[in-house]
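Every protein chain but one is kept in place in this view of the complex.
The block that comes next holds subunit A.
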Amino acid sequence: MLEKMIFGRYVPGNSFVHKLDPRSKLLFVFLFIIAVFLANNTITYALLLAFTVLVILIARIRFYFLFNGLKPILFLVVFTLLMHFIFTKEGALLFEWKFIKIYEEGIRQGIYISIRFLVLVLMTTVLTLTTSPISITDGMETLLNPFKKLKLPVHELALMMSISLRFIPTLMDETDKILKAQLARGSDLTSGTIKQRIHAVVPLLVPLFVSAFKRAEDLAIAMEVRGYRGGEGRTRYRQLAWKNRDTFVIFLFAFLVAVLFWLRGGN
């Protein structure tokens, strides 16, 4: 039932985007998130959207798959859009029905914010879809290495991240199993008042928490048994390799930012 959720999932592949070094991808996505806020007019937003679509095409991810997997998030996007339509009261009045008044600026702001939101979600999803959790953590750890000087526990943070990423699908499967067991016992999540529905979640959450804690304990014991003692002096089996295409991605980003600055409307 939850098999369609794709947030945080990795789909192995062989595209240009898949082959990139996780460091360049992480850096790119991180900077891209900041760069999104440079857009402030129709053409820059259109450029961002077009660029994201291009990335999805290059990564060879099917749009139908993305759309299905991100449905819950698309709901939020639509919600934001409607909020802006209704509550922004600037510009020319376009439409009026009883107490609902829709203004030109509301529509524009709504669409801009939705695109911003959509582009952020899509780009981060492309990152997780095309990069295995292990690579993401490795990349993150290397990128954060300079902060070790500031006594930031980089290795521990990376480990925490990889463990949580690793357990997302496991917990999903677990939820699915418990859900089926409770449905078979006549639990009903899809009908009734809101109060009843909230109550119906309890039989799902309690077993999930119990098993998550048990798993955490088992994992801790398994790690200790195998003599795990943190990052000091650990070597890696997988070495990260920075290639020309990674340098190209960074230049591509610089180019994108330059174009955004150029097309951006002055304030």
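Points worth noting:
Going forward, a contact is a pair of C-beta atoms (placed from the backbone, for glycine too) under 8 Å apart; a residue touches a chain by one contact, two chains touch by 3 or more; residues count from 1.
The rule is simple: contacts and distances are computed from a predicted model.
This figure omits one chain of the complex; the name its UniProt record holds, of "Cytochrome ubiquinol oxidase subunit I", "Multiple sugar transport system permease protein", "Na+/H+ antiporter subunit D" or "Energy-coupling factor transporter ATP-binding protein EcfA2", is "Energy-coupling factor transporter ATP-binding protein EcfA2". Only one of A:R62, A:K89 or A:K148 touches the absent chain when the whole complex is considered: A:R62.
Only one of the listed residues, A:N40, A:T80, A:S132 or A:S211, touches the absent chain: A:S211. Among A:K19, A:K71, A:K89 or A:K177, only A:K177 touches the chain that is left out of the view.
Within subunit A, the residues in touch with the undisplayed chain are 3-4, 6, 11, 62, 64-65, 68-69, 174, 177-178, 180-188, 190-191, 202-203, 205-207, 210-211.
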